[in-house]
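Here the structure comes first, spelled out in structure tokens, and everything after it is commentary.
Yeah, one chain of the complex is gone here, protein chain that is, but the others are all in their spots.
Read from first to last, the chains carry the letters A and B; within each, the first residue is number 1.
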Amino acid sequence: MSQSLLSIDQVSKRFTRKPGLAERLAGRLSGGGEPVVVHALTDVTLEVARGEVLGVVGESGCGKSTLGRVVAGIHAPSDGTVMLDGKPITRDQRGTAEKLTTQVQMIHQDPFASLNPRMKVGETIAEGPRYHKIIPANVVSERVGSLLEQVGLEAAYADRLPHQFSGGQRQRIAIARALAMEPELLVLDEAVASLDVSIQAQVLNLFMDLQRNLGLTALFISHDLSVVRHVCDRVAIMYLGRLVELAPAKDLYERPLHPYTSALFASVPTVGTGKRVFEAIQGEIPSPINPPPGCAFHPRCPQAGPRCRREVPRLAQADDQRTVACHLNDGGVA
Amino acid sequence: MNNSSPDNSNVADSSPIIARETTATRLRNFWSDYCESRVALMALFVIIALTIGAFGAPWLVPQDPYDLSLLEWSDAFLPPGEVGSGGYTLLLGTDNAGRDMLSAILYGLRTSFVIGLSAGVLALTVGITVGLSAAYFGGRLEALLMRIVDLQLSMPAILLALVLVAMLGQGVPQIILALVVAQYAYFARTTHGAASVERRKDYIEAARSTPLPTRRIMFRHLLPNVLPPLIVVATVQVASAISLEATLSFLGVGLPLTEPSLGSLISNGFKYIHAGRYWLSIYPGIFLMITVVAINLVGDQVRTVLDPRNSR
Partner (left out) sequence: MSAALDVSGLTTRFDTRSGSVTAVDNVSFSVEPGRILGLVGESGSGKSVTGFSIMGLVDEPGQVVAGSVTVDGVDLRSLSDDDMRKMRGSRLAMVFQDPMMTLNPVLRIGDQMAMAVRVHRKMPKREALEESRKALDIVGIPSPAERLKAYPHQLSGGMRQRVAIAMALLHRPSVIIADEPTTALDVSIQGQILAEVRRLADDIGTAIVWVTHDLAVVSSLADDICVMYAGRIVERGTAEQVIGNPRHPYTQGLLDSIPARHEPGGHLPQIPGSTPQLSRLPSGCPFRPRCSRATEQCKSEPPSDSRDGQIVLCHHPLEGS
């Protein structure tokens, strides 16, 4: 695993919400009032090779966004380590921002929220590299201009404010801001989810061009299976904070191994004529505050057996390129 | 790196959706929105006139009310419209020491403005620092700071100011300090409220993951986005600082008569009001009222214009 750029090793993240004073008093009286613990990520291990685009897919509460935020240094993991190029990069519990790496940059879902509405576009792009002295001070404005052109905008837009741009244009600006830091790794959190279909195609093309030309490594977080299939080399499927399946995109879409993965594929509507049947997954997504025992998917799984209720399946090698966490592939469900 | 520019079909989405908007056009729009209320426009002119009167007082008025050598005892208690020993018409009469009331009021207005503005600006600074830190850092610091602020907001500002002035003694700096302590809590609460909302937005997270240092995020990203509601609170708080100061002076704990503010003028004249010498108290009172009402009207209109719900 010498070529892997990013290694996520047994990372867990729990959010504890301490009850307020009133809740504590109420809890004292009724006997509850324990802190609420959300298990956002449990024991996630992943490697991303240099130049690879890894898709992270799952439904709400699966922890995909938390994973992105841990890698981008916004959250400190509760357990485990994240290494970039062999060096630990995560914010420790008291870590100051200055010590965080500039090598990981994030692109958010909503370009209307991710740009400071009162800061000119050029300043938004230039601020990070100028502060970290990534670009020499005398060429900053040239560099901003060329970055804007690189993402398909005009250099002259540097002195405009974000509200003057459409959603797709703002997302390009957010990409330019990330690229300005000359990152090794990009974390894209639902980066095209809020864009219109026609604009989404433009931004995906831009991303694929940049990724190839600059040799970027990326964690591509999305709920959209068709987008992920299009841009990712490998795909990680998550459910309720755990990694359930990891495989090259092509293999995964041709032959999903985990029952959740196949169920997910079956419930996605596709563009085509005449399809009328939805093979929906039954039941609701359980709460990450109180995940079911054993395999978290067992209450919704058509193939679940007694072992699934008892034992958490571990991530096991299915063939030389794929891993899956399901008892079906690891000794049966009985 | 530049050979990676995407194919030209990407460039097609490049024209901004809104035509270039400069600071000048934004200001012009703000002004035309503001002018939609005649009353607010009038209030603004009143404030401008009062400001010119107050700060131009030394050049505008016939008499320096501080210069005791200019006062004539024979001029005492002249009613409005009389001509005094100085040879000019005393539009608002004179007080018990023979001061021209108009001169005294304009000088008093200047003191009131200085106190109101400096207390407002200082309270704004302190309030922003407290509110921003509480919202940004959260946790124990937030709980501590905001509980103090809540505690303070739960008692009348005048009471707090009274106690402080009693402890600190009389004089302009002491009054300003008392007013700042009494008023920063309003700014802290408003800042905290607005900043807690902004803090959760993605652009703050983007700045954190860049990473940029905390102080920079607080003052360059968070602060500009919480400023609009604060400007409104600030105008209203300046008015309230002016009336607080007047109240303190009226109660006799504010400024001495040798350094007249509107409050001390009202207080001084109050003794004579039953003797039919109404002008000593009434005119400074009217000026105080006009000032406070005008500032509040301007603040209200600014709030209306800045409110995004009103934008069309």
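Convention: a contact is a pair of C-beta atoms (placed from the backbone, for glycine too) under 8 Å apart; a residue touches a chain by one contact, two chains touch by 3 or more.
For clarity, every value in this text was computed on a predicted model and none was experimentally measured.
Summary of contacts with the chain left out: across A:Val104, A:Leu216, A:Ala249 or A:Ala318, the touching residue is A:Ala249. Note on the undisplayed chain: of the listed residues A:Arg14, A:His163 or A:His223, the one touching it is A:His223.
Checked against the full complex, the one of A:Gly145, A:Gly168, A:Gly241 or A:Pro288 touching the unshown chain is A:Gly168. Remark: the omitted chain is touched by one listed residue; of A:Leu54, A:Ile89, A:Ile199 or A:Leu246 this is A:Ile199. Which of A:Ser60, A:Thr81 or A:Asn290 touches the hidden chain is settled by the complete complex: it is A:Ser60. Listed here are the chain A residues that touch the chain not shown: 59-60, 166-169, 196-202, 204-205, 208, 223, 225-227, 229-231, 249-250, 263-264, 266-282, 284-285.
Going forward, only the chains that are shown with their structure count from here on.
Each chain gets a centre from the mean of its Cα atoms; for chain A and chain B, those two points are 48 Å apart.
The touching residues of chain A, when paired with chain B in their complex, are 69, 72-74, 96-98, 100, 102, 104-106, 108-110, 113-119, 127-128, 131, 146, 149-154, 157, 160-161, 163-166, 168-169, 172, 174, 177, 181, 199, 202, 205-206, 209-210, 213-214. Contact residues of chain B toward chain A in the complex are 1-7, 9-11, 13-14, 16-18, 20-21, 201-203, 205-214, 216, 220-221, 224-225.
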